[in-house]
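Omission of a single protein chain aside, the complex is shown with its protein chains in their original locations.
Our next item is chain A:
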Amino acid sequence: MEQTQPALVANDIYKRFPVKKTGQIVEAVAGVSMEVSAGSLTALVGPDGAGKTTLLRMFAGLIKPDDGHLQVLNVNVVTDPQTVQDRISYMPQRFGLYEDLSVQENLDLYADLHGVPQEVRGQRYRRLLEMTDLIRFTQRPAGKLSGGMKQKLGLACTLVRSPELLLLDEPTVGVDPLSRRELWEIIGQLIDEEQLTVLITTAYLDEAERCTRIHVLEEGKLLAEGPPDEIRQYAGDLCFVTAPHQGQPSRVLQAQLLDDSKNIIDAVPQSGAVRFIRRPHARQQDIDALLSGIEVIPVEARLEDGFMVLLREQHQMIPPDTLPFERPALSATTSGENRQSDEKIIEVRDLVRKFGDFIAVDHVSFWVRRGEIFGLLGPNGAGKTTTFRILCGLLPASSGFLQVAGVNLRHARAPARRRIGYVAQKFALYGDLTVRENLEFFGNAYGLFGERLHERIQVVIQQFDLAGREQSPSGQLPGGFRQRLAMAVGLLHEPEILFLDEPTSGIDPLRRRGFWRHITALSEMGTTIIITTHFMEEAEYCDRIVIQDNGRLVAMGTPQEVRGQAGGKDATLTMEEAFIRIVARERERDKSTERAPSL
């Protein structure tokens, strides 16, 4: 039967939530109207807290809108959620896999829950397992799968029956580029072969580019909608690429540009150069002065550029989360040459870490110079967090040599740990304690007391713009504030080395710019920074990076060098492309040699 009706029609939808502690009411969704046409692939994009998940949950009939009309598959989902739920599938951000059950048992369980008849199961399973490439792992417990595989299994479980509409909430968050690519291929296949309608939320804008239609959501309202080309056009003719002076890291130029918010909307380092968006009304002479005569090449706008223009228009000024700090330090040493020395502040040789038979870190060797920004990149489960934890002294190595600031932190006497700062992946401060109590406690921990502690707390509160929040319980701070508090705690004692574990995971582009602006400034002040990330493009901010896959180092060097390793002469690859090439080549080699020890 030909479907001509749209799969989903939302008309002026509102959803309000009361905030328990303050008694205020927050409008999570404020008057959204949209349509999703049948058989299309539609994306909902927007920063964290924009209301994407709330909207999706209303579409799935899990919560009711306070106001407005909502028709899903021609059924009023508000009055008749069960009818809708029988015909759609919804995959929440954290899909409920049973970690102790095997892949097959999880599939069976969801098939039972959805009442999928026995006779169609065999064929459906085969197809799903083939698509997700999980056929070899049917007996493995779901908890032992990698992040990407878990997500694919989640998708397979969601699809045990054929829905008419598929709602996916950020299915690719925290998944490595290779698995992300595979997930999108699966979704594409479903749309082609089963005429499925898919509505997906995502924080990755390069993904949204694959969709037929995009809705940009911000603070509960729709900012824009249209096909990717239309969104892109918001930044049309405003995008340029420029190369920094010889010897100047591109992030320094990028930071300078980003700071001039009057003339520049956005700037990111890219392939050794800087990509920026100028404001439409910026005067040419101001921009020339800013760039002090470096060559500028106009480039085509990407979806992310259009998105950034939209968001910045909304905020006119830089949102508080991205307020840069310590600007003077930046202009003082723009060259950045004198802050780096050849001293190896971290040295790792032949590091191995085993968990039972599983080799999490496989003969890894690298070193870090004092003052560098050093990136540990790799997909989830590649061993970068294990490597990171060994460096911080949180895990013992199975074998190998390891020195951080001249000592092995695991065996060194406690005061040696004063030289490092640590920011965990998820918020790891005392949630019941206030901002000030947390700062005081960790200050004491690092041997800061009395007047000196007071001074330092004042400095970091200023630096990270936490003023006015000192008495709030830190667990109740909004996400951006929490992360800045974690940074403040990590830097309270002015460590020589700062360890950051996946600090940008799950943060939208706007906040990520702000975060990296902090890091750039810190680096200018001489702090060595070790950072793990699965956002490949963030490698561009680093002086040097290593890429880990299956526990082994597959690439090491400056971002330029790593791109070179991946593409030979073609050094204008994006970092993500370089990563996929290197990892795919490495895995190919593994298959042919049955995992001969490399490196």
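To be clear about the criterion, a contact is a pair of C-beta atoms (placed from the backbone, for glycine too) under 8 Å apart; a residue touches a chain by one contact, two chains touch by 3 or more; residues count from 1.
Here, contacts and distances are computed from a predicted model.
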item	value
Hidden chain of the complex, named as in its UniProt record, picked from "Sulfurtransferase TusA family protein", "FAD:protein FMN transferase", "ABC-type xenobiotic transporter" or "Transport permease protein"	"Transport permease protein"
Residue touching the undisplayed chain, where the options are A:F307, A:Y422 or A:F535	A:Y422
Sole contact to the chain not displayed, among A:S399, A:N444 or A:Q560	A:N444
Interface with the undisplayed chain - residues on chain A	389, 392-394, 396, 409-410, 414-418, 420, 422, 424-433, 437, 440-442, 444-447, 449, 473, 489, 499
